[in-house]
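Data first, discussion second: the structure below is written as structure tokens.
Moving on, here comes chain A:
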Amino acid sequence: MNAPVTPSLLYLDNVTVSFDGFRALNALSLAVDHAEMRAIIGPNGAGKTTMMDVITGKTRPNEGTALFEGTYDLTALDEAAIAELGIGRKFQTPTVFDMHSVEDNLLLALKEERGPIATLFSRRTREERERIDALLERVRLTAHRHRKAGELSHGQKQWLEIGMLLAQEPKLLLIDEPAAGMTDQETADTADLLRDIARTKAVIVVEHDMTFVRDLGVKVTCLHEGSVLAEGSLDAVSSNERVVEVYLGR
Partner candidate 1 sequence: MKTQSLLDRQSIVVLALLAAAAILVPVLNGIMAPGSALHLSDHLVPLLGKYICFALLALSVDLIWGFCGILSLGHGAFFALGGYAMGMYLMRQIGPRGVYADPILPDFMVFLNWKELPWFWYGFDWFPFAALMVLLAPGALAFVFGWFAFRSRVTGVYFSIITQAMTFALMLAFFRNDMGFGGNNGLTDFKDVVGFPLQAGATRLVLFVLSVLALAGGYLLCRWVISSKFGKVLVAVRDAESRTRFLGYRVEHYKLAVFTLSAMLAGVAGALYVPQVGIINPSEFAPANSIEVVIWVAVGGRGTLAGAILGALVVNAGKTWFTGALPEFWLFALGGLFVFVTLFMPRGILGSAQDLWERSRQRFRTNRPAEALSPAAE
Partner candidate 2 sequence: MSIFNISRRNLMALSAAALVSSALAGTATAQETIKVGVLHSLSGTMAISETTLKDVMLMLIEEQNKKGGLLGKKLEAVVVDPASDWPLFAEKARQLISQDKVAAVFGCWTSVSRKSVLPVFKELNSILFYPVQYEGEESERNVFYTGAAPNQQAIPAVDYLAEEEGVERWVLAGTDYVYPRTTNKILEAYLKSKGVKPENIMISYTPFGHSDWQTIVADIKKFGSAGKKTAVVSTINGDANVPFYKELANQGVKATDIPVVAFSVGEEELAGIDTKPLVGHLAAWNYFQSVDTPENREFIAKWKTFTKNDKRVTNDPMEAHVVGFNMWVKAVEKAGTTDPDKVIDAIVGVQVPNLTGGVSEMLPNHHITKPVLIGEIKEDGQFDTVWQTDGLVPGDAWSKHLEGSKDLIADWKTLKCGNYNTVTKKCGA
């Protein structure tokens, strides 16, 4: 296929997804640059999650192009392949492997050979251990490394999941409502963490919590009914008539 090679890391153009009639995404176009952090806001059903599904290969769009690094056609690849390309995803509700220890969760996420044979014969290396230690430090779970992930608190799970994302060493992180159900302190910390991550990697954050978005202080895209309603700085967007009308209310 001869796709238009774009400079941007992620390039969505005219993407449309419809579940029997209902258009979850309607000619959505979006571009994210290397090492850019982008906040996505929008009312429920605006298509935020569906967009992530498209990017991660969970949902195939009915039409439109989705390119990664200007060359890889995301609509033609499956989840695993896309993850291999370097797109990591954090779900709305934290999904970690409850029955595994925190350490094992990270181990599974480490960027390594993913094939059955490889994993079957792989043995723990020192280098793995160091990487895991570093990650544990970063997501502040060192103390809990041997506990079952299922026993962690909600916030800790969120962080563990982010940690797993980092372990994948992706180029692009999709993060769905990281602040949900967190204390203010945790929220602030999370914002710091994300900003820190965004120095080296591209990050897309979907969030309802406006204060959190403000903390991030990045370019904002507001989705509505499956397409971009407004884009720009938070202030610009939040002063936009339509946005106020359909989303912010008041």
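Here is the rule we go by: a residue touches a chain if its C-beta (ideal position, glycine included) is under 8 Å from a C-beta of that chain, and two chains touch if they have at least 3 such contacts; residues count from 1.
These made the cut because all candidates are chains of the complex that A comes from, given by their letters.
Quick caveat: nothing in here was measured; it's all calculated off a predicted structure.
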Touching chain, any copy counted, for chain A within the complex - options 1 or 2
1
Candidate 1 partner, complex, touching residues on chain A are 56, 58, 78-80, 83-84, 88-89, 91, 95-101, 104, 107-109, 114-116, 119-122, 148, 150-151, 164, 168
